[in-house]
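Take a look at the structure set out below.
What you see is the complex with one protein chain gone and the rest in place.
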Amino acid sequence: MSQTTMVRPAGGTASDKIDPAAVLAASRPNLRRRLTNQITLGVVILAVVMTAVPLVSVIWASVERGSARLDVALFTNSMRGVVGQGGGLLHALMGTLLVTGATALIAIPLGLSAAIYLTEYGGTSKLAGLTRRAVDIMVSIPSIVAGLAAYALFSLLFGPGTRSGLAGAAALAMIMIPVVVRSSEEVLRLVPADLREAGLALGAPRWRVIRRIVLPTALPGLTSGAVLGVARIIGETAPLLLVAGFTDAMNYNLAEGRMATLPVFIYTQWSSKGLDTAAYDQRAWAGALVLMAVVVVLQLGARALPTQIAKIRRNR
Amino acid sequence: MKLTTGSKTAALIAAAALTLSALTGCAQNEEPADPGTDNTSSQTETSLSGELNGAGASSQSAAQEAWRGGFASAEPGVTVNYDPVGSGSGREQFAAGGLGFVGSDAPFKPEEAQGGQGSCAAGSPLVEIPVYISPIVVAFNLDGVEALNLAPTTIADIFTGKITNWNDPVIAADNAGTQLPDVKISPVHRSDQSGTTGNFTDYLAATAPSAWTFGETEEWPLDGGEGAEKTQGMVEALTAGQGSIGYVDAGQARALSWASIKVGAAWVAPSAEGAAKAVAESQLESGRGPGDVVYELNRTTTADGAYPLILVSYLAACEKYEDANLSGMVSAYFKYVTSEEGQQAAAANAGSAPLTSEVGLAAKVSAAVERIGS
Partner (left out) sequence: MGPTSASAVGTPRAPLSERVFAGSMRGAAGGVALILAGVLTFLAVRGGPAMFAQEGELPAHATNFLQLAGPAAFGSLWVAVIALVVASLPAIGVALAATIYAPSPKFGRFLAAVLDLLAAVPSVVFGLWGLMILAPLMVPIYGWLHRNLGWLPFFSGEPSVTGRTVLTAGLVVGVMILPIMAAMCRESFALTPPALMEAAVALGATRWEMVRYAVLPTARSGIVAGGMLALGRALGETMAVAMVLSWTPYLVSVNLVSSGNPVTIAAFIASTFPESTGSQVGALIGLGLVLFGISLLVSIAGRRIARQGVTR
């Protein structure tokens, strides 16, 4: 094959792999090479299509089956007292925002602080090594296991079968903390050491250097990391089903009582229906559309934020 | 590029503002009713207020939805929650003291019902009443066949894999005049633990003991076959699968074909009246307290029109609570649930059988409800 004549056996550094003489000799690709090139192009296009088809199908299904309920009532009503048709998902949307907010309030300060310790203080200390290893392990906690752990903790503290928004937030925080630590650590490492040293050389204490120089420099990256962490957990269903429970009424209290969330709302609308099944299906798919929209807004935000922050800075 | 990010941010801000404005207020349907209308209504009793938490069987959830909806207009001050976590989790939470009432597909054991439940005042026995009676239909999906007669042994043989084709002579013998196609039978069972499976297997164990040797079990006891998650998973499987057969709560099986089962010598199609009748034909379980209305379902009844393949789901509460307000709320809620109005509401939303259609049954149940807080 022409390809084998072109290249030496693999090994050594990557730049060694291309033999200039061989490539020159074959500078006009023969039919076989051109054909291979075309076929692989086809495969790449096929891959794009294979990715797009399920996405289009999911969105199409949600729009087709859920758009009938994308009305104002969906966003201004809960399900309390609703029988069959009507009702809305305000309680679930509120619950998702509260639980996700509480998760972010636990995970972002804790994760960011740990990342600051790892990059700015810990270095090679024993504790830093321990924390890094813990983060590596936490990354691979399956979400349902996080739910079980939160269940075990809260049933120990408040009796078996306790359900609350806070328990849901605790489960989700276990998933989000390692994401925040990793992304923050990566971003903080990118802050040039010169900046820190300049600050320290002026006699500023370390914490002021971090607060005034390191964090502001890293801010765009830190925010987008945090937002992506939130996007990662906002669609989680299984742990919330286990520990946050389900209600059809508004609940603003994270610490007490069951709290509905959008993924659980979608699941229960699908799984427990009345006779008028269409009404429940429509609410489920409309809920899916709303949840996807929330995540997309978050992701767009994560993308736009760094440039926006930079722009605001420049203008100042 | 600058423009696009700018407009993106603008869109973001707009979306955030919209969401916030929607969230600042309470849900529209939860805003307290106009006090003026309250006075005009015929509320002469001391009106109750507070939150009443229940949880348990998911089979009741559509009925609970109807009851809560109706109760909300009768007692606007009370918020009733029902979390369909499953009977087992519900009973465990009730025992631990976290609930006002519990819904369960299986009754408490007699010794559990005598006292010691964490949610009750010390020494208080339980009040248990059947509130949700629903026929379980043997539903199937077979092109060209809309109704079938299936005897209990035939059903058992189908689900154990002894009968594998729809044109089997055993099925044909009971369905003279029906053109049975040469299609493989795909039996579908619930893969999650469920009261529906428990009642279905209990029925088979009682009516076809030689063909069904696995007894009553809430977890499907056989390997193989098609498993489906929750009632809706079963419905989806039966809707999609040509030649499939399964067992579903009647309210959720409206779009499927139903089989009639053999009761005595007659073929009986599933119906709400037949289900209520089968309960009325059953005896109360012995060794239980006066408030503990638990039926030993008579699956082998031969009464005319009775349909004994049913699911009976119970509500359980305490006779006495520490908290008088809680006691009042439970009592009022249970009264509503067992009233003609409540039972009809459940029938309309969940397709269940109103227990009020059987006079003797209704009398026993309301006597038990009267014990709450008395």
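Lettered A and B in written order, each chain numbered from 1.
Here is the rule we go by: a residue touches a chain if its C-beta (ideal position, glycine included) is under 8 Å from a C-beta of that chain, and two chains touch if they have at least 3 such contacts.
Since we're looking at a predicted model, the values are computed, not measured.
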Checklist entry - Which one, A:131, A:183 or A:277, makes contact with the chain that was left out? => result A:131
Checklist outcome for this item: Touch rule applied to chain A and the missing chain gives residues 3, 6-7, 10, 14-15, 17-18, 20, 23-24, 26-29, 33-34, 36-37, 40-41, 43-48, 50-52, 54-55, 57-58, 61-62, 109-114, 116-124, 127-128, 130-131, 133-146, 148-149, 151-153, 156, 174, 177-178, 181, 192-194, 196-197, 200, 205-207, 210, 231, 234-238, 241-242, 262-263, 266-267, 270, 284-285, 288, 291-292, 295-296, 299
Checklist outcome for this item: Logged for chain B, residues touching the omitted partner chain are 58, 85-89, 91-92, 184, 186, 188, 191-194, 217-219, 221, 223-229, 233, 236-237, 240-244
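One rule holds for everything that comes next: only the chains that are shown with their structure count from here on.
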Item to check | List of chain A residues in touch with chain B within their complex | outcome: 73, 75-78, 80-84, 87-88, 90-91, 93-94, 97, 159-163, 245-250, 257-258, 268, 270-277, 297, 300-301, 304, 307-308
Checklist entry - Considering the complex alone, what residue numbers of chain B touch chain A? => result 5, 8-9, 12, 15, 19, 22-23, 25-30, 51, 53, 55, 58, 61-62, 65-66, 68-70, 72-73, 79, 81, 83-85, 89, 92-93, 96-98, 118, 230-232, 251-252, 254, 345, 348-351
